[in-house]
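Yeah, one chain of the complex is gone here, protein chain that is, but the others are all in their spots.
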Amino acid sequence: MIPEIGHFALILALFFSLCLSVVPLIGYWQKNRVLLHTARPLTYLMSFFVLVSFLVLALSFMTDDFSVLYVSQNSNSQLPIWYKFSALWGGHEGSLLLWILILSGWSSAVALKSVSLPKDVGPVVLSVLGMVSLGFLSFMLFTSSPFVRALPDAPLDGRDLNPLLQDIGLIIHPPMLYMGYVGFSVAFAFAIAALITGNLNASWARWTRPWTSLSWAFLTLGITLGSWWAYYELGWGGWWFWDPVENASFMPWLAGTALVHSLAVTEKRGVFKSWTVLLAIFTFSLSLLGTFLVRSGVLTSVHAFAADPTRGIYILMLLVILIGGSLLLYGLRASQVRASATFGVTGREAWLLLNNILLTVLTLTVLLGTLYPLIFDVLGLGRISVGAPYFNTVFSPIALLLIVFMAIGPFSKWHHTKASLLLNAILLPAVLAIVVAGLLSYVYALGMMAWLTLSVALWSALLIAKDWFVKVSAGTKGIIPRARQLPRNYYGMMIAHLGMVVTLIGILLVSTSSHESTVKLSPGESVSFAGYDFHFDGISHLKGPNYLADRGVISVSKNGDFVALLQPEKRFYSTSRQIMTEAGLDAGFTRDLYVSLGEKLSGEAWGIRLYVKAFVRWIWLGGLMMMCGGLLSALDKRYRKTVRGNNA
Amino acid sequence: MKLIKLACLMMAFLLSSYSFADTLMTFSSELNQTRFQSLAKELRCPKCQNQDLADSQAGIAKDLRIQIHEMIEQGKTDQEIVDYMVARYGDFVLYRPKYSAATSILWVGPAAFLIIGLVVFAGVVYRNKKRRAGKAL
Partner (left out) sequence: MRKLLVFLPFIVFIGLGSVLYKQLGTNPEYMPSALIGKPVPDFKLVSLQTDTVQDQTSLPKQAYLLNFWATWCPTCEMEHAYLRTLAKQGIPIVGIDYKDDKHKAQQWLATRGNPYQWVLTDELGKFGVDMGVTGAPETFVVNSKGIIVYRYQGALDDRVWQEMKGYLK
């Protein structure tokens, strides 16, 4: 009975999303205030029923209701309680419900805040969000309802959650990721509303900015968590694989990064208006494309959901209607927009334009590499693979160039900057960075490319610090009051840019200064590797809640001093009959010790993989900093003030 | 997002009776070891979802690792080893597709995007300059 309530709630949500997509728009065209005013209550009603069905599904998981097919496929009575909850988004149907729940969450948040928007903008924005919900709700109801029953032969126990997903990283990774790329639907809705109403002035950029920064922060966190999870859970010590599914979340991030910057220009200077609209559409389209790639079974990935062509057709239709429709609308409306403001070659506008162009080039590069095998196949040219070696080759130089401009950009002023001033500001730090990086690369024998990269990283960091220092030391007041006066937006940018530098350093050093080796060890034996002594104490057997494990015990010391006790495991999950390796890790600021258990060799000996990963934590530390930067700028006081000011 | 299709890992473990344990490889020189590691990262495991030979636990990946190791120690060049793999498993095993007429867009694309982007930048800046000059008058 209870699962049927969930299903019924979904039907009601679908009904309200249908009303939401139609009624306020009719109100807009007929200038009917009553109809316009239905937008907010309809949004709340829709979100409420989505929430109800989510809670019902959660309840089915918590109470081990294996008569629900989806529950029986993704859970098990032995599963610890928190995994029972997160198993909800362990499969296609449930994760889609989470997707929709988050979408309705964003919609409700917009509805709450829409009081301060002009009377006809808010309802149109909500209506566009309603259309997106309508698309996904109908997709779920018609092709992938999670409430389908396995009656009358309900299984006694479930098939268990995929062991790879039984992990804290995977409890929070999908919700954060979805918060991010579903959040871009808000910018998308504002852009479409601007196209519909023809109000393509700078104000839409101001309303959109905090939402976009917030979504961007979530997406950054989601990707960071995903990378961290892959690092310790997949057992190969890699942190980014250029897998199509990773790319599917990375492309909206790149486009979203461009969007965050172009919104700033459009808001402040009223230039690039039509470009920013296109970018908002582009960003959300990439989120949708990612959803399609993961759920349609068109590509092979370790991360893809089980293939199903009917679902594929449905999402593709959805894509064509949503993206195709928006791009068509864009084509029809954007040619009417004319730029009014102007800027100089050295103005901040120009730097940010360059930033946008490079980020777009990067996005298109990833898109090209991800889809090329598909295009190749469709043209009957055979099957090829495009993987990490390709992406590293073509992506890195452009990304490095982008970071160079990231460093210079903040020094420029809106409209126009004196070239000599700019040059003076950046020259000395550049010399300093090149010398220090050169010394470091020489001492640690890093090579030319590393020298270049390190120089860029140090230089950017120096410039960020210098910019802040110049700002706080100007004027008569003391440093601390000046520092407190700087807007959150500024600190957001500063921290995000610093985060980028930290990530860059991490990526560089982990790829140049790490060590890996596979060794054969019997209990009691030691091996010395990369300056550490690894002593294999032996193997113990233990029983987890739903698995049996062999746990290796390896003590690590350096020059006779104890460093860490590593306990890599090999787990056998009895229900799903899968074997998983759990790495033994000792995390550190400058290095990670990473050990994974291979296979049992002759006698008591085991094959063991040892890694010393230099500065790998910096990659995720940088990611967290970028997220904080995004949050800070989303919370800038200015938005609240100006939005209210606008309303008055 | 990451519901993992485990086929590859499962294959590796369920059928572990078939795969010979990864014999620990010894290399005659450090260079050979580096070559091995980078080759194993350039080549895709032909049986797996999307993994390179270095990361894959599938039986076939182990066989191919052993093959690469042997060929390196026999003094074969990287190109010979790659050709050997392509002759047997097709272009599919190359994570870095060979340059050809059919893959030219893939290889030239990013540079072309960059050039187009810079031209657009120059164009926008130039038009702006003209407009500014017009305003100044």
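The chains carry the letters A and B, assigned in the order they are written, with residues numbered from 1 in each.
By definition in this document, contacts are C-beta pairs under 8 Å (C-beta built on N, C-alpha and C of every residue); 3 or more make two chains touch, one makes a residue touch a chain.
Just so it is clear, the structure is predicted and the values come from calculations on it, not from any experiment.
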Looking at B:Leu64, B:Val82 or B:Val125, which makes contact with the chain not pictured?
-> B:Leu64
Sole touch to the unshown chain from A:Ser296, A:Ser441 or A:Thr581: residue A:Ser296
Contact with the hidden chain, among A:Pro118, A:Pro155, A:Gly198 or A:Pro309, goes to A:Pro309
Given A:Ile2, A:Val148, A:Ile168 or A:Val320, the residue that touches the chain left out of view is A:Val320
Using the touch definition up top, pick the residue from A:Ala334, A:Ile434 or A:Ala483 that touches the left-out chain.
-> A:Ala334
Interface with the unshown chain - residue positions in chain B = 11, 15, 17-20, 46-47, 59-60, 63-64, 67, 86-90, 92
Touching residues on chain A - with respect to the absent chain = 274, 278, 281-282, 285, 292, 296-300, 307, 309, 312-313, 316, 319-320, 323-324, 327-328, 330-331, 334-335, 371, 374-375, 377-378, 382-383
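Here, only the chains that are shown with their structure count from here on.
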Whole-Å distance, C-alpha centre of chain A to that of chain B, is 23
Chain A touches which residues of chain B in the complex?
-> 1-6, 8-10, 13-14, 16, 21-22, 24-25, 37, 41-42, 44, 48-52, 54-55, 90-97, 102-103, 105-107, 109-110, 113-114, 117-118, 120-121, 124-125, 128-129, 131-132, 135
Under the touch definition given earlier, write down the residues of chain A that touch chain B in their complex.
-> 90-92, 95, 162, 164-165, 170, 173-174, 177-178, 226, 229, 234, 236, 238, 241, 243-245, 249, 294, 300-306, 342-345, 350, 353-354, 357-358, 360-361, 364-365, 368-369, 372, 376, 381-390, 393-395, 398, 516, 518-520, 577-580, 598-601, 607
